[in-house]
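Reviewing the structure listed below.
Every protein chain of the complex appears in place save one, which is left out.
When the chains are written out, they are named A, B and C in that same order, and each has its own residue count from 1.
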Amino acid sequence: MDISYIILVPFIPLAVFILLGLFNQKIKPAVSGYIGVLGLLVSSSLSFYAAYQYFFVSGKMDGVYQTFIEKAVWMKFTETLQIDMGILVDPISVMMLVVVSVVSLMVHIYSRGYMKGDDGYTRFFSFLSLFTFSMYGLVLATNLFQIYIFWELVGVSSFLLIGYYYTKPSAVAAAKKAFIVTRFADFGFLVGILIVGFTTGTFDFETLNAVSPEGGSLLLNWASTSFMGLSVITWALILIFMGGAGKSAMLPFHIWLPDAMEGPTPVSALIHAATMVVAGVFLVARLFPMFYFVEDGFALNIVAYVGAISSLFAAIIAITQNDIKRVLAFSTMSQLGYMMLALGVSGYEGHEGLGYMASMFHLFTHAMFKALLFLGAGSVIHAVHSNYLKDMGGLRKYMPITNITFLIASLAIAGVPPFAGFWSKDEILVAAFENNILIYCSSVFVAGLTAFYMFRIYFGIFWSKEKAYDHAPKESPLSMTFPLLFLALLSIVVGFIPFSEFVTSDKIGFEAHLNYPLAAIATTVGLIGIVLAWAFYKKENSLSDKYANAFGALYRWAYDKFYFDEIYLFITKNIIFKWISAPFAKFDRKYVDGTMVGIGNKTVWTSEKIKGLQSGRVQDYAFSFIAGAVVLALVFIYLWTN
Amino acid sequence: MEKIIFYILAVMMIVFAITAVTSRKMLRSVIYLLFVLCGVAGIFFLIDYNFLAAIQLTVYAGGIIVLIIFSVLLVHHIELKLDMAKPIRQIITAIGCLIGIGVFLTTIYSYPFKVVENSNITTTAQIGSKLLGYGEGGFILPFEVISVVLLAAMIGAIVIAKGKKLSDKNEETI
Amino acid sequence: MDILSLFIIVPILTVVALVFSKTLERSRVIAMIGSIIQAAMAINLVFAYLKERAVNDDIMVFTKDVVWFKNFNIHYNIGVDGISVALLALTAIVVLAGVFISWKMKELPKEFFISLIVLSLGVYGVFISIDLFTLFVFFEIAVIPMYLLIGIWGSGPREYSAMKLTLMLMGASAILLVGILGIYFNSNADGGPLTFNILDIAQVNIPIAAQKLFFPLVFVGFAVISALFPFHTWSPDGHASAPTAVSMLHAGVLMKLGGYGVFRVAMYLLPAGALHWSWFFIILAAFGVVYGAFAAIKQTDLKYINAYASVSHLGLVLFALLTLNKIAWNGAMIQSLSHGLLTALFFALIGMIYGRTHTRDVAKLGGMMKILPFIGAIYVITGLAYLGLPGFSGFVAEMNIFVGAFQQPDMFNRILTIIVVSSIVVTAVYILRLVGKVMMGPLLINEVTDLPKATWYEKTGLLLLMIPVIAIGVVPFWLSDIIMKSLEPFIQGVL
Partner (left out) sequence: MIEGISIYEILTLTTILFFVGVYGFLTRKNLISILISIEMILNASVVNFVVINKYLYPDMLQGVLFSIFIIAVAAAETALAVAIIINLYRQISSVEVKDTEVMKY
């Protein structure tokens, strides 16, 4: 299969970025919007074409999806160790191409309406293009280092876009936080890469993933070298997962994600819901064979538990939040936890690999309906100029399209058949049920919570009591509603894609069946959640407050996000700033510099002391001279006589 | 006889030398110096260098001492008592000088001088021909040099001594 | 005239021309022309070098040897390899940018430009010298003008800073001279004549005891100018007081002499000493990396932040050199270039901000992006490049260093490497704090709503520096090839 044209996919957004970035001031806003959309349209078409080619025409050989690689050396370290730049085409990268293309295109179109009249319109589109470029690069990466490079680039695009309203201190703080927290996680990622690079002598996914349980691969040779009870490679994988956890907002690196909602809503939809945050999941999936085979999947277990805990944790917090974007952010985190745990409980071959396939499937469907939710929320925020639930209510009359699409998305995420979320979530639950009953129970509980908090905000926004609006909210323009409708359509239909035929851990398709009992349980739990939400929030009543009070401390904790922000604040403000940096800075001035200055001062002091010797009195000189001469004479006499 | 004269001279020289450097009256110490110089001339006589003794008397006793006396009279009141160094310094210096004497004398006495017994008389003519000789062992060049030095010193002395008082403007050049 | 001696002659001619120039206008035009010629020569040299290298396998090419002082066998012996060529090009670019940035220099412009050009002359000299003594002479020529440049044109406690800087560097030079003489007097270990020629000495087996004795001297002598912890304290004060162009040149070029010297002299001539001492100095260097980064977080003066950041980044260069690994060495050289460009950029930007707002206090600045979009954008890009964003030179350098350092199989080096890698997080903290505070956020200088936009010469200066940063970041293999090839003989000497 000829894949060279796929190289164009990332490079078109890059070209758009450079064009818009360089001529920021000179391009009319309207034009820059068109350039952005047009560029992405081309990229997307290419991606769709590539997906079609790969999945249906020429990707398969003997029933196995082949991996196509095209690369060039970018930097050479040793004969074997080098960084390549290139593209790698396999089922998950093609699937990700589609996800990125669809969401990014929709967000581009949406932004033309949402950002209208904003000062930095062109800047916004150039950043979006930069992000899209980086994301394409990330999913197509052929090796660990390339993925790291684009990993950093998506991070910085995220930084720039969160800090888009750069005069707002909260936005700046959020941007900084997002970058630094993920950077900290990336530190682990980088060390992991270094370990892998050193122990195996390669960064290439293809070589690294050529692991088989029979052993013999270069990876397993190293797996025996142990360090603190675990093999070196396991450590490396844990560290790499740390990077993934940072990007995917897993516990405890999740704190940046809610704050990242300071960015414009389309950005939240694109970066912090659909694409960038799934990079962590993608990374684990990319290295899945390594995770699975090295030391019996020890690292994979960690992935599973971190995912499960994060998903539960985020769902609990999401119930209590009042900012609708934050609810969605925690919801994202919760769903990402789902994907992680699905990967974590997955096996490798055939039906065993259901978790892997489910994770990717959920990634795919989630991207659609979560982007839709965010764009819908953006539409609402656009109309009422507030993020807070208390400022909304009864909007269904004013914004029918938003209402319908938001409802569809909510149903999808709540796992109500036949919407997309139901199918993928069901697969995850099956995978969890088959492997780890504890995780399964938690997941089912989370499913109920998800339905509850989603319908809490749905009812809160669109039903409930009408608030006193400054001016009557009105439905958004076509540029915004079109993406909503399109994504809503996708949220309905994508669930019917036979995903297990295309994306599997061993690249051989299999047929997945609906597990009716489990599906029924999940659906029931979801429906219970919806009904509860309906009871609590359809009409404004005091029921919710009553229950909140009943939970007391637990509610408060959840409302304050279990004080994670405070812990981080403590670490940065107190430990790093006050206990490390400040003493270092002081130490530097006082002792290090003090020593150097002290040496200088002592020199001056000494010379002050001894300058008296140079008195200018010839007699004194003569005295020293004669005394010296006499002493020397004595010495010589002494020496001669002995 | 000569022996006794030598000892008298020696004692006189040492006594006057010490008084010369310790006297607190300027003029007196110059006069004491004169005695020392005369003593040196006496020693020259004793070892039969009459010409040298004559020079010593005329140049030193006659010229230099007069010069110094004039300068003393120009810059001093006769009765002015000089201030001396601090006693501690005097003592230290004295001890240093005594040690120096000790060192010198041990060196001198431990060295076996090869004394040649003689009673040569050196005439002025010999000295003159040596001074002006330009052959082997002649001293004509140093002689000329010293003449020039003397001339230069003379001119210099005149120039310096008559130099005008520095004005306040040139204060910083000191 | 050979291509390398021109690097000495052109600055001299520029200085002579400057001496005779009468007006401000004329002197800056002369300085500009002079530095443009230098830059052109540097670019020409790069291509000439590539061409020459293809047919010539010597360690040094374009060599020339003139006896300078016969009694001690001192030669004016010049030649370049890939590393020198790259650093020469860096110098030429930074000098040119520096001249542009100081376009509006009002006070004694003629003397200022003369000092600047003399400084660059010294730096060129160091990079082309093969003779140790000549190298040392040029090294001193490069250091001395700093005193004048800071003492006369500086700000704040400039006499103090100038004195401190000069004294510490001179002290280091004294140590260095002892080391160089030590090498010289051991250069006949194999029976030949005493020589200062680096290439000849490298062929000689200097006695191990002598190597152990003289390596620390030479290393510290050179490393002080690269702000090795704990001898870095001249750098914050010096940079804070120095005028913009001087900070640029100093941090951008002069501090590179340290790493270059360590590599060319200490490592190459005293390999056994390097092996023996590396554990000690590598701890210092690694500590310096983290230390500088943490200390930078707490500073409030823009220039101080940058000075500490330089301590951190140049610590990385020394760290990489001490790992005695080819990849890391490659990284060290790229880091030298990258840091040179980026720091020069930073100082130029700080100078521009200071020139407009008259403050360098982070607490007093804010939201500059709004009123200075061009400078703001470049500032943000520079900051991102500084913290090692892919696509810029810093990333390439750091990755080479980290990968290289990690190739050393023992635990000690590994742990140090991980500590050093952690500096990328701390770097992100202080850079983002800076960017967030100064460029973003609400406008803090209330009375000011409009500041003069960047002028053509400022833009030229900034872009001159920015372009190579991106070029190295996007196509590192080109530079990497030049450097790697030249590293071969050195790495063989050491290992």
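Here, a residue touches a chain if its C-beta (ideal position, glycine included) is under 8 Å from a C-beta of that chain, and two chains touch if they have at least 3 such contacts.
Worth saying up front: this structure is predicted, and the values here are computed from it rather than measured.
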Note to self: As a test of the contact rule: which chains in view would the missing one touch?
What the structure shows: A, B
Checklist line | Absent-chain interface as seen on subunit A, which is shown | finding: 611, 614-619, 622-623, 626
Note to self: Tell me which stretches of subunit B touch the chain missing from the display.
What the structure shows: 1-3, 6, 10, 13-14, 17-18, 20-22, 26, 29-30, 33, 36-37, 40, 43-44, 46-49, 51-52, 55-56, 59-60, 63-64, 67-68, 70-72, 74-76, 82-85, 89-90, 93-94, 96-98, 100-101, 104-105, 108-109, 113-120, 122, 126-127, 130-131, 137, 139, 142, 146, 149-150, 152-154, 156-161, 163, 165-166, 174
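Just so we're on the same page, only the chains that are shown with their structure count from here on.
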Item checked: Pair exhibiting more inter-chain C-beta contacts, A-C or A-B -> A-C
Checklist line | Computed distance of Cα centres, subunit C from subunit B, in Å | finding: 68
Notebook entry, point to check: So how far apart, in whole Å, are subunit A and subunit C when each is placed at the average of its C-alpha atoms?
Noted result: 37
Check: Just how far, in Å, is the C-alpha centre of subunit B from the one of subunit A?
Finding: 101
Next item on the list: Within their complex, state which residues of subunit B touch subunit A.
Entry: 93, 96, 99-100, 103, 106-107
Notebook entry, point to check: For subunit A, which residues are in contact with subunit C within the complex?
Noted result: 24-25, 73-78, 81, 83, 145, 148-150, 152-153, 156, 159, 163, 166-169, 172-173, 175-176, 179-180, 183-184, 186-187, 190-191, 194-195, 197-198, 572, 576-577, 580-582, 584-585, 588, 592-593, 595-597, 600
Item checked: For the subunit A and subunit B complex, residues of the former touching the latter -> 623, 626-627, 630, 633-634, 637
